[in-house]
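Input: one structure, supplied below.
Note that this complex is displayed minus one protein chain, with the remaining chains in position.
What follows is chain A.
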Amino acid sequence: MPTVLLLGAGSDMAVAIARRFAATQYNVQLAGRQPAALQPLQQDLQVRYGITATVHAFDATAYDTHAAFYAALPVQPDITVCAFGYLGDQEQAQENWAETARILDANFTGAVSILNVVANAYEAGKAGTIVGISSVAGERGRQSNYIYGSAKAGFTAYLSGLRNRLFRSGVHVMSVLPGFVNTAMTQHLTLPPLLTAQPELVANAVFKAVQRKKNVLFVKWPWKYIMLIIKLIPEFIFKKLRL
């Protein structure tokens, strides 16, 4: 049975992805900062799908633990999904470096640190799939969330470089750019229903795209065009917009 590793397994999106893979008989490794909180999900996956699920302590910002964390996994996963992230508060981050650092570390530095380890292992083994959940927010910086957006932009660029590097070793790297997703992270926001995906929809799209070895996945198709338009707006106009 193949194995999928979920980094940041507590998020709503990760739960849906875990179930989607488990339903197709993948064993699942759940990694997160609070392993005790992942236990109900571990039990759920085992009861529902009859697969083996394990729980592992993982802190995205404890960089020096990442190599050991990966080496200690019971089996090397065939697929690694990097699903952690932190939306944070843009206004607070403008005033307060600690918040900015938290946003950058959770969405960029931490992801790069752990995926460096995974990428080297996959490259050596000449197999594996890396899925990075980035965001459409990284496609262009906007005043309302450019700190989060810039971290995600960095992550998107990192994934594209990694894809380029690992292509020759047969390792597949996929960037996922969900738009709005109905999760705990966004429940205080009012989101446009047509552009908002349920976590299950994201999970299904990720699952299928992994099978098809897609490079970049926009979860709700309008986003691809919305972001295209947003990227095409000339900067002298863009800077005057309140976005």
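Observations on the structure shown:
Everything below uses one rule, namely that a contact is a pair of C-beta atoms (placed from the backbone, for glycine too) under 8 Å apart; a residue touches a chain by one contact, two chains touch by 3 or more; residues count from 1.
Just so we're on the same page, contacts and distances are computed from a predicted model.
From the set "FAD-binding oxidoreductase", "Succinate--CoA ligase [ADP-forming] subunit beta", "Elongation factor P" or "bacterial luciferase", the protein name that UniProt assigns to the chain left out of the figure is "FAD-binding oxidoreductase". Set against the missing chain, the residues A:188, A:212 or A:240 yield one that touches it, A:188. Where chain A meets the missing chain, the touching residues are 10, 12, 15, 37, 40-41, 43-44, 47-48, 184, 186-191.
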